[in-house]
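Of the protein chains in this complex, all but one are displayed in their positions.
To keep things simple, chains are lettered A, B and C as they appear, and every chain counts its residues starting from 1.
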Amino acid sequence: MYSFKNDYSEGSHPRILNALLETNLVQEDGYGEDQFSQKAVELLKERIGRTDVDIHLLSGGTQTNLIAISAFLRPHEAAMAASTGHILGHETGAIEATGHKILSIEAENGKLTPSDIQAVLDGHPDEHMVKPKLVYISNSTEIGTIYSKHELEDLSDFCKKNKLILYMDGARLGSALTSKENDLQLSDLPALVDAFYIGGTKNGALIGEALVICNDSLKEDFRYHLKQKGALLAKGRLLGIQFLELFRDNLFFDLASHANKMAAILSEEISKANFQFLTDSPSNQIFPILPNALITELEKDYSFHIWEKVDAEHSAIRLVTSWVTKEDEVAAFLERLKSGLR
Amino acid sequence: MYSFKNDYSEGSHPRILNALLETNLVQEDGYGEDQFSQKAVELLKERIGRTDVDIHLLSGGTQTNLIAISAFLRPHEAAMAASTGHILGHETGAIEATGHKILSIEAENGKLTPSDIQAVLDGHPDEHMVKPKLVYISNSTEIGTIYSKHELEDLSDFCKKNKLILYMDGARLGSALTSKENDLQLSDLPALVDAFYIGGTKNGALIGEALVICNDSLKEDFRYHLKQKGALLAKGRLLGIQFLELFRDNLFFDLASHANKMAAILSEEISKANFQFLTDSPSNQIFPILPNALITELEKDYSFHIWEKVDAEHSAIRLVTSWVTKEDEVAAFLERLKSGLR
Amino acid sequence: MYSFKNDYSEGSHPRILNALLETNLVQEDGYGEDQFSQKAVELLKERIGRTDVDIHLLSGGTQTNLIAISAFLRPHEAAMAASTGHILGHETGAIEATGHKILSIEAENGKLTPSDIQAVLDGHPDEHMVKPKLVYISNSTEIGTIYSKHELEDLSDFCKKNKLILYMDGARLGSALTSKENDLQLSDLPALVDAFYIGGTKNGALIGEALVICNDSLKEDFRYHLKQKGALLAKGRLLGIQFLELFRDNLFFDLASHANKMAAILSEEISKANFQFLTDSPSNQIFPILPNALITELEKDYSFHIWEKVDAEHSAIRLVTSWVTKEDEVAAFLERLKSGLR
Partner (left out) sequence: MYSFKNDYSEGSHPRILNALLETNLVQEDGYGEDQFSQKAVELLKERIGRTDVDIHLLSGGTQTNLIAISAFLRPHEAAMAASTGHILGHETGAIEATGHKILSIEAENGKLTPSDIQAVLDGHPDEHMVKPKLVYISNSTEIGTIYSKHELEDLSDFCKKNKLILYMDGARLGSALTSKENDLQLSDLPALVDAFYIGGTKNGALIGEALVICNDSLKEDFRYHLKQKGALLAKGRLLGIQFLELFRDNLFFDLASHANKMAAILSEEISKANFQFLTDSPSNQIFPILPNALITELEKDYSFHIWEKVDAEHSAIRLVTSWVTKEDEVAAFLERLKSGLR
């Protein structure tokens, strides 16, 4: 049984474990004040090309989203997200649990546009309704699509004009930025969004997301929020060491590229076999639509999510590749898929 | 510079890193549904001697406290804690951020007694005040003291009689249970408290606390709370693998015993040098009262916390030993302390 | 300018003010422990036909909804409501501010059915999502429709079977129960819903809603929630005196009947003038669809809400009648509407 279920099925890239071993007995201060975390933050700023951002290392995506959003908003302000947004349906009401409504927007391809948001603003004119304030986007999105530079610039301009906070969930930012269709760079982001995070967990780390706060007005006292929500690890070094290793050279991007490459092979071959896709994804999650009988056949040897029913006889499945997906397993899967057709 | 600042200054016990390496490429399900976490839970139940408890693995103490307490209480119910309690002064209002007041109790030696709690109950008779419901204790406490079996039984009886929830913060439970003065066993706890946690982070793990829910009425849907508060790690295996290693044999207790032994050497020798202690601690945190001049001298080569001023010329410092504290460093410190007296 | 904007444009029924005057200098205990509030509660129980319900008097609808729902739910549980539900779009995220998500359901005529709710349950299978727990309905609904006894019984059965809490917002319960199409009685409700409220503010009171908790498991400590959320009035007598007056005889129902009668006249005549309605409302809110030019004409002498655009040339307006709407003003409005057609 081989798994295409997600990109966090294995541990971490071996270099990360080695780095943990090598630094293991060095005594350090706790709670992110260790030299590794501090160096990691400096290194990330260098890679982002901005020394004036604030960077905090956290454990996971839901944690990062809930702390950032609740720290950024006042009690009556709401977030907006595409209906497919992770915070809407897959985080157990984590944002609402901090007191904030999320306004759901039906959005093409999982991506938001200025006109989507304008419609929400128009529908929330006064104090009998929440005040829409933060725009939550993901890149890559939950359905594998990515934002072009142009799309993100439009969104950014609109948010600035309307005093909205633009926040990017980057759980799979590595995959987005190394996608063949991508024209954004890591260093473009600080000028375009108010805050974003660089996902480590889904790109080779054991655990870890790096939250980058670009907008000065959102920076103050952020460590208080981390501590209050249980996110400051006593051994914060665990996070610092990993990001140091991922960004010491090109490792972070190489790992993401590998995942994308494996997904691209899957996409191409499944396409050639004349199957359609639910979304047009250039990243490491793809959503082929297959006959239910074939899915049942594949499930004998592979694990993956059945995403949604398409019609009585077809469903979309989700295949996720990762930094460690083996090319021969991809080939074997495709073989199995093709043979299942006969 | 050698640090006696805390018990989380180093990484983890090498066996843990080896276990991470060995299991690294095994594909597993996420969010604590991996075989390692599940085996760890089974192993812990065995060690606790009860199969009917629910066990969840979390990342850190503040996270565990805030999730457990907010899951256990209804909105109008409050926690009670000794004024030295970690949740009162060192967690940035994490419990209050979930909506619950903590009632502070001035308590001898950091430990609560039935009469302490009775006084709080007497002072909270009606709906114009919060309803005191959960008793938070720590073992060992924040000032190094430990509960005897008899003390805990008294507290437990009182709580049962008064329909109060008794919750034990076990960030340093290893040190408490291996203290020379201890007469409690891990397997005693389920009958005495409604929930407790076994601290890994401060006893040799990289990260990780095991929350044990003993009272059936507190078990339902607990994983929802974990997810909602950002505590379900995608690579939950990271927690499972560590607890498997710590409890596979006697490692967890051996590590704590070592920490206690190092603290005992410090205590004895400092005592012999005719210094008093702020508290009578038989665990891995000790609080000697030293002349300020001597403290300044020691700070040149050692890092530790200055706990509180005692009088114009003396302060109590906190020395914390750990699973990895070196005996020769302890000896050197004592030498330095004695020579500083001349 | 005459207003059909809402049913709270005037003060209160004169008998209520007289009752306030007559009792004004009697000394009473505060916070709902006065004899008037206690008698009102007893009287309401009598009218409801059940002595085993708990009744609390509150100030307004949003306050009642937020306190009831947050008291009834655990942190990970969510409410469900029709997309037109008041708590979803017109209470400034009051429910979310207490930590709970509301799941929106597209519902025919503002009413929920078992199959609507089943679909939500099916979509929320595990701890990565909130747990749907409370079904929020309004009677009459926000768009004037009412639940038949049969519809409510179906919903009630479904909720019991699925361990869901059924909560009815009765801001306009008087209008619903006196509607010509209604076959429910006040005394039917305790067997069908877990809690509901009887709206006073929109039916002749100055202020006041009576929350009736029918399900034993939801009753405990409810006054704590009232106090914690700022709903216990020091002079709780203000609420008690009003409900005593409204239910001393048939006043409450007479006032609602009058409102319905006025709405029925408007509906019939507007219908005769060949206009359609957005919803088929038998209660005191009606939603005729009129040409925009006619609306502009009517706005010169009448105030009302423009509810939504229907097409380029037509909009639905909302006309609300009340306990004090004057029949001659209704006639004059209809005259104006008809003359505006020429």
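The criterion applied here is as follows: a contact is a pair of C-beta atoms (placed from the backbone, for glycine too) under 8 Å apart; a residue touches a chain by one contact, two chains touch by 3 or more.
If you're wondering where the values come from, they're calculated on a predicted model, not measured in any experiment.
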Which one touches the absent chain: C:D54, C:E77, C:E91 or C:D169? C:E91
Quick one: say which of A:E106, A:D221 or A:D328 touches the chain that got left out. A:D221
Would you write out the residues of chain C that touch the absent chain, in ascending order? 2-3, 5-6, 8-12, 14, 17, 20-21, 23-30, 59-67, 91-94, 97, 201-202, 206-207, 224, 227-235, 237-238, 324
Touching the missing chain, which residues of chain A? 31, 70-71, 74-76, 98-99, 127-128, 130-131, 221, 223-228, 232
Name, in rising order, the residues on chain B that touch the hidden chain in the full complex. 75-76, 78, 89-93, 96-101, 104, 127-130
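Keep in mind that, in the parts below, only the chains that are shown with their structure count from here on.
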Farthest-lying chain, centroid of Cα atoms versus that of chain B: C
Whole-Å gap separating chain A and chain B, where each centre is the average of the chain's CA atoms: 34
When the C-alpha atoms of chain B and chain C are each averaged to a single point, how far apart are the two points in Å? 50
Contacts with two or more other chains occur in chain A at residues 91-93, 97
